[in-house]
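Read the structure below first, then the notes.
One protein chain omitted, others in place.
Each chain gets a letter, A, B and C, in the order it is written, and its residues are counted from 1.
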């Protein structure tokens, strides 16, 4: 198929490459010429604006953008996608943004004859490169079915979450819980060690008890507990604290609009904001344990 | 062996029965005569005070008491255990109390020649009856080895957590994390549903993603997600909210003495305290989701 | 002067009346015909759209609207104010909205030759009727001077807070602190009474000590402490809990964009959200004490 792809950053770049590998032809856009050049070298055609992508007679357009503002501008701006595509072109937005903005854009797209899916991902840059991302997808059944083969070229776990916006809802609900769990594990490990336990012994007990969770088993924040976790390599790599902060912000802001209390989510957000203000936003989000050990 | 057992409540009663079943002879004490009578009927001998148990030439004494105050009084009171046993009697306290009190009592016991273990349990009344409890044990290696066959008559997972007090440390660190996780799952589920997702779909996504944890997989707080969880039977049975509140209190209080911050642990404690004040302390601790759904 | 006034609700209505009393001529708009009719009866002219107000050759336009969305639409919509006024018309927005939106609208207004002030108020419906509001004003010195006589007809304390948007900043910073203080007083009073003190005695001590604040001295949340406070009349009247919730939401959202932690502000927001979800949003914001006394 002929696919348009906008947003060729750390995530979008490798995702686009996997589409090329799967035999699709791509027309790509990114404000950074180097990002475009790298994809062109890999076989894609370059476009110099969102409008140019839209006019390139693509059948599908995929976007991977940093914020809701970018999404709104790229889709609904004067030189944006919606003003320049014909009806029937399938739109897939893989950006992580708030569900309200997603639903607003999808409504406009649908009104002019373009089915749209929100399909945020998890799995990080590693998953993007390996084509093993999880896609959380919101939109009608038939549109989901249409998109499935394309998404399968970039990920291995494609989950239909319900109507438009529900991909975003699933993503921010899961990631809010992830942020809370990580802080919880950080507090439990720091407390246990402060009271005299060995970190590995405590982690072993937690991982076979009711406290077990992904954050304790797979990304334990205490250095030395897991050899391959970011905690054992200075918190480099992994999912950055500032990205967790962004997702917690999306969750609490969506909760505000839904008039839904999220007490621990809000406190976790404040803790990550404090940690970021101290200059640690680039560290893996498990580094939040430093705030509880006097190291931040 | 001849074993003394003090504290024959919902947990202690069935634990003592399992010791009888394993062929041990028991001398038991409890301030409630009915509790004593039930054990006597099952084959135990009755004693009318802690001192009387101590003087009954038991080789091992096990205690299962509600608070640190009870433990201090039973062990160190005038008519208590320590003043009335000979050297060499092995002491095992299975109460869940703060590690500082545990260590203080163990120090006194050891000073007069009585090795002591702290061995709090998890697994609830079901595990106590079935003999499948987990024991988290603090104390010297040799004493742990000595106690292992006895504990194995009451539980199936006997974990050595390190020196005296570490059984309590492991218990409260794990349960603090459990409380935080449960509130986190409650917030994430309530948020997702408020934003338009189906509860089962959301739970399915969380359970295969980075938000997965015991509280979402085994005891999901949203009614209808898990057929056999307390949430699907009006939050009856399970681990009561007031018990979770007690453990969160032990954790934050131990953290205070260790000068260790536990931000989410403290907020979770306040949420359970608020929930309890509204008259819900008897519901399973997953019922905290009602606070986030306007039902509490 | 000839003044346009948009938004004739509980606050805007009495404010507009005070302008009439001061001798100004008014052209007014509100989507509710009854609100318009009442002002017309008092001497104002009616307009049937924002554009109609703009075209009525007014020298000044004042807006008092519920949300940033309303402000953006009224000022920047197709049939809005900016598209229909001539240069030089002075714009004053007394809505309480986020500073970012305020600054964005003011920038557009200025670019087309219309000086604009943000001038949110405090003092409630009582102050609006009596003409004793406090105005917190953001914008250039010369524009502030120009607006001063007009604002003085509606309030008695007109404070210049600095450049555009700073009126909103002052309002949300003050009100976030107010919300935190109120919850703090509620917790301190509830704790003292739970521990055996008489509420009036405790309030007296706080009010002559370092805990003293507006919330303890003027609007003490404990029933019976202050005869004329909302707490002594079932929490009716006063500043509604849902209005406090709105302001706490504006504060935390502005903090998020500024990457500024506000830990207690965020928790206070969650407490008011929980209280609102329980159906108490219409009570005076001092009623939050019910959440701490098992009455909510």
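The criterion applied here is as follows: contacts are C-beta pairs under 8 Å (C-beta built on N, C-alpha and C of every residue); 3 or more make two chains touch, one makes a residue touch a chain.
Source: prediction; values computed, not measured.
Within the set C:99, C:139 or C:249, the residue that contacts the chain not displayed is C:99. Among C:44, C:74, C:243 or C:271, only C:271 touches the chain that is left out of the view. Where subunit B meets the chain that is not shown, the touching residues are 249, 252-253, 255-256, 259-263, 266-267, 269-271, 273-274, 276-277.
One chain of the complex is left out; on subunit C, the residues touching it are 99, 122, 134, 136, 157, 159, 161-163, 165-166, 169-170, 172-178, 180-181, 183-185, 187-192, 194-198, 201-202, 204-206, 208-216, 218, 251, 254-255, 258-265, 267-268, 271, 291-292. One chain of the complex is left out; on subunit A, the residues touching it are 267, 274, 277-279, 291-294, 296.
Just so we're on the same page, only the chains that are shown with their structure count from here on.
The distance from the centre of subunit A to the centre of subunit C, each centre being the mean of the chain's C-alpha atoms, comes to 37 Å.
Centre to centre, using the average C-alpha position, subunit B and subunit C are separated by 51 Å.
In subunit A, the positions touching at least two other chains are 255, 259-263, 267, 271.
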